[in-house]
Structure formats: C-alpha cells, structure tokens
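Removed from the display is one protein chain of the complex; every other protein chain stays in position.
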Amino acid sequence: MSLITFDLQHQPQRARINMALLLALMIAFPFFAAQYGNSWVRIIDLALLYIMLALGLNIVVGFAGLLDLGYIAFFAVGAYLTGLFASPQFAALLESLVYNYPALGEWLAALFGEEIRQNGIHLSVWAIVPLAALVAALFGALLGAPTLKLRGDYLAIVTLGFGEIIRIFMNNLIEPINFTNGPQGINMVDPIRIFGVSLAGEAGSQSTVYIGGYGMPSVNAYYFLFLGLCIATIFITSRLQHSRLGRAWVAIREDEVAAKAMGINTRNVKLLAFSMGASFGGVAGAMFGAFQGFVSPESFSLTESIAVLAMVVLGGIGHIPGVVLGGVLLAALPEILRHVVEPAQIALFGEKLVEAEVLRQALYGLALVLIMLVRPAGLWPSPNKEDRPDAALAREEEEAAA
Amino acid sequence: MSDVLLNISGVNKRFGGLQALTDVAIRIERGQVYGLIGPNGAGKTTFFNVITGLYQPDSGSFELDGKPYSPSAPHAVAKAGIARTFQNIRLFGEMSALENVMVGRHVRTKQGVFGAIFRHKAAREEEAAIRARAQELLDFVGIGRFANRTAKFLSYGDQRRLEIARALATDPQLLALDEPAAGMNATEKLALRELLVKIKNEGKTVLLIEHDVKLMMGLCDRITVLEYGKRIAEGLPSEIQKDPAVIAAYLGGAH
Partner (left out) sequence: METFVQQILNGLVLGSMYALVALGYTMVYGVLNLINFAHGDVLMIGAMVGLSILHGLEAWFPGLPGYLQLAIAILGAIPVAMLVNVLIERIAYRRLRNAPRLAPLITAIGVSILLQTFVMAMPFWGRNPLPFPQVLSSDPIMIGGAMISQTQVLLLALAAIAMFALVLLVERTKMGRAMRAVAENPRVAGLMGVDSNRVIVATFAIGAALAAVAGVMWGANYATISFTMGVLPGLKAFCAAVLGGIGNIYGAMIGGLLLGIIEALGAGYIGDLTGGFLGSHYQDIFAFVVLILVLTVRPSGIMGERVADRA
C-alpha cells in the first residue's frame, strides 16, 4: 500500500487524488517557471514529447516485450511528414521533380496548382496529426513484419537496422527528387494553429500567444498542448493495457508459445503492437516538427532511439507511471544539468571541467547498466498483485485447507 | 454430432536423422478420457506438438469433429477446438491467475483496439463476461481464492491447475494434457485425479499423456502405447496392462 500510487484498479481513491494533485502542479508549473525565463518551460515542452515517445515505445517493449531499437524512425516519419506538408518544402519537391522528370513533374505541378508550386502545401494540424499517426502506423507494420519470427536480440538488431535505414534515407532523399532536403533539413515548418490562434504567436508579438485578451509566451501555449497530448497518450495506453489486446501483448511477452496455443494470432497482435506504438511516435514527431519550426536528420539517430529506450527501461518497463518518471528523469534532467552544472563549474573551478553533453551521455549509459544490474524491473515497476511474503502465504494455505 | 471427435492417422515426423513418429494414428470418441503412454523418448510430446500445430508433420490426416483441420498454426488449432497444457508448465508468470485464464478466453472473444480505447457497451460487457467466466473456471479447478495472485508465485500443484483452467477457458472440444501429474506427490495426484474426473463428468473429451500407470489405468477409457515413435498397442486399460509388447517396452525385453 504505497502513498504515491496511480493504480486505479487497486487503490482508486488514492490514485485519483494523486492524479488530481499532479495535474494541478503541472498546470501551475509554467506560470511559476515563467518568472525565470522561457528556457525551463521549453525544456519541459521537449520532455513532454519524449515522454510521449517513451509511452509509445512502452507498448512495443513494455507490453509486448519486443525490443525495438529503431523506434525513433517513427518520430522521424511524423516530423518529416509535417515538414513536407506544412512548410514550403513541397514546392521544392515539385521543383526538383520538374527538373529531373519534366513530363511527370509538369503534370503533377499543374495538378497541385500554381499556389502550391510557389509556397508548398500547408495542411492544418487537424489533418497533419491523423496523417502522421496513420503513416507512422503503416511504417510500424512494415518495419515490424520481417521481425515476427525473430528472437529477442535479433529482433533488436533488425529494428536498429531499419532505424538506420530510415535515417540514411532522410539524410539523402534530396536528389533526384527533393523529399527531405537532405542534411540541411526542412526549415520554416508551420507552427501549430488551433482555432485560428497560432501557438508561435503572430508576427511582431514577440512569440506571445493571445487567447481572448490574455497573453502567454509561445512555449507556454505549446506546453499546455503537449501536456494535453501526453495525458491523452497516458489515457489511451492505459486503456490498451487493461484490455483483451493488452493481455494478449503481455501473454506474448511472457511466453509466445503458450500464447499461440491459447489461440492468440501472434503475428497480428505483434503487428498491432508495432503499429500502435509507432502511431504515438508519429504524432509526437509531427508536434516536434511544428514546435521547432525545422526538421533535420540529426534529431533522429540511433542515439535518440536508445535514449527513448533508456527512459522506458529506467522508469519501469511496462508500468506507465514508471515510464513517465523515466521520461522526466532522462529528458529533463540532462537539460537541467546543462543549465546548472556548467555555470556552477565555471563559478567553482573557473572552467568547464566536464561538458554537459558528456554528463548527459554518462547519465544514459549509467542508467542502462545500473538498472539492469541492480533493479532490472525499473525504478518504479508495476506493483505486484496480492502477493504476501511466504510465511503469510503458508498460513493462508493452512486456513484454507482446514 | 458424430461419435468420433478426433481422428488422426498416418502421422510421420522426422527430425534430421531421427524418425520421431512413424505412421501414428489415434481415434478418440466424444466424452472419452484417452491415454497416451510410452517410455521416455517414445514421441508422446512430439505427437502432441504435431496435433496442436507446434511442429509440422511430414504427413498425416487430421480430423476434428468430422471436419479436417490443418495443424499448421497453433492458434488455428486452438480456434478449431483443441486446447493443451505443457509438460513444463507454461504460464504467463507475471500475470495474475485470473488474467492467465482471461487470456484463455481470447480465442472466443473479439474486442480489439476500438473496444479497448473507447470501452463502449459491447466492450464492457464482453470484458465483464471474460472476467466472470475466468473466475468460474478458477473456482472449478479449485484455486478461486488465488485469483489475484501472480501466477509465478503459486505452488506447483496450483500452477498445474491454473494451466488446466486456462486451457478450459478456450471452450475446447478436446482437452490435451501433457503429463499433468509430473512432479506431484501422492496427495496432489489424488486431487488431480478428482479434477480430471470432474472434467470428464462435465462431458469434456480429454487426451492425456502420463507416466503414472495407476493413474492412467483408473482414469482412461482407452489407451494408445507408443515406443520409438511407433504405435505398439491400443485398447482398454485392462488389455494394455497384459500386452506383452507393452510390458517389454517398459521393462526391457527381447525385440
């Protein structure tokens, strides 16, 4: 019986109170942090996106037990989709198409219209998000399909390979047709616009968003959007976990042979895990692209895949609150360290002895190694069922037999 | 509803240089408790694995309830109506006992992603039905009070019962048990025997691999004996006990 619990099934009242408290804290946070400048909220904005990624990966790794080392590919898919359909990039694509394949290019350009030829496509967030989710889900199934018969470590390396392949394509799909603009990435990605209000603030407002008469910094506006999305992700993944599908995933994780013998079509269920996990990655990616305003391949490397995995592993594989904790620790902490540790070192020693980047990497590496050696279930694993220590168990058996 | 539930013949299976099964056949009637015995290495579990789709046979014809079924995929076999337990108990260790049995209901239920996320009326009703049936089965096998205990912490005997409950949850026509009494002491075996009789009295058809001859003789309606992958005897328990080939197989004798 723990004090801090979000376990709605076994301790519903306490869980609800904790959730309400946490929500209140989260809502209050940006107003409090705004006094110290925008950077703190910005850190949490990105952390929230990474938490979404961790929750998505948790479906694949945590529920279904499939070690996906290429998960960041879906983040990339969502981001590049936004880059392509909510920025001037499509114009560049049409231009390269016309240049290299004139007949086809001219026809397509005429089809899309002169406006798009000049300015590119600019879909609204209401179109981009479902599109990102869908396309990412499709990629999830595609990348998962060859891995279905593979054993754990091979599956990991193959998914890693896929992640790398996607990254290489993103880095090179600039000629002959300019899909991704190569290593330079795509700039001028549209910010998110909800009900006519741009979350980056209108031009000249110094990144201030006005809702009604009330103004807040752009990073705060994004904060609430991402917080909402995070909560939705937690809600959806939690519902998935406690369902027939969620049980099927855990069955496959625990013993695939037995799962098959019990009638679970493991191929389809695994593909569903990949797809669902990927779709969250895609949505997070779309948000990322819009938030940053640019998309470039260096945000989607193996390092990032491993970072997200580290969040899941550190927090508590399969346990949603644990994964959120892991996400908070590993996404926010390094940034916070950077803001604190470097100036502290200069103040104390007069120079930067250890760079923040080194600290960040060390943190990730240590997290993975130490957790596996010392506490493999994670910092905050699932509370076990009604388990009592052996002595009490034995007593109970006696009583029941009597 | 024909009398013959399971009709399998001509099963051959080779692993590299080893002919594990040669022309094995079995015919089980509805409501029977059918035993499969033989010395270690005779191919009993291999045969089980073949008829439940874990191994692909080199040849064989497979009929369940008069309809041919293809033992190509385990989940299809479960759907067709054969549920099994494993020699080495394969439970879903981290799940509770109740959840283990609920997984058994998977093949007879259908809610998917939509139902999971939105929990509309049909989904909620199905989930409640799954839970109720699972508890019912746990009670039936005698471990109802352990519903919320993590499966890996159950005692050995209770784990075996749980596996049986889980198999029953798939609403099978044929329940195939692979050495359910393995590792049990006399008391536990007695309790298991009672459970198997209870299952039989419910009208279920059971195929049983076992080493405990006494248990088999008292329980089974008919028995097939395998040795080195071949069927060497088939018939009533009383006939099997007296069959010289069977005696020779177990005690060793001139071939």
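When the chains are written out, they are named A and B in that same order, and each has its own residue count from 1.
One rule holds in what follows: contacts are C-beta pairs under 8 Å (C-beta built on N, C-alpha and C of every residue); 3 or more make two chains touch, one makes a residue touch a chain.
Keep in mind the model is a prediction, meaning the values are calculated, not measured.
K.L.:
Of the residues listed, B:55, B:69 or B:153, which one is in contact with the missing chain?
P.N.:
B:55
K.L.:
Give the residue, chosen from A:211, A:232, A:340 or A:354, that touches the chain omitted from the document.
P.N.:
Touching the chain that is not displayed is residue A:354.
K.L.:
Just one of A:157, A:197, A:231 or A:341 touches the chain that is missing; which is it?
P.N.:
In the full complex, the listed residue that touches the missing chain is A:157.
K.L.:
Would you indicate which residue among A:19, A:98, A:231 or A:302 is in contact with the undisplayed chain?
P.N.:
Considering all chains, including the one not shown, the answer is A:302.
K.L.:
Counting contacts across the full complex, list the positions on chain A that touch the omitted chain.
P.N.:
65, 67, 69, 146, 150-154, 156-158, 160-162, 164-165, 168-169, 171-172, 175-176, 257, 302, 306, 309-310, 313, 354-355, 357-358, 361-362, 364-370, 372-373, 376
Here is the rule we use: only the chains that are shown with their structure count from here on.
K.L.:
Within the complex, which stretch of chain B touches chain A?
P.N.:
For this pair, the touching residues of chain B are 52-54, 73-75, 77-79, 83-84, 86, 90-96, 99, 102-109, 111-113, 115-117, 119, 123, 126-127, 130, 145, 148-150, 153, 155, 166-167, 169-170.
K.L.:
Give every residue of chain A touching chain B within the complex, in rising order.
P.N.:
Residue list for chain A touching chain B: 236, 239-240, 243-248, 250-251, 254-255, 257-266, 272, 276, 382, 384-387, 393, 397, 400.
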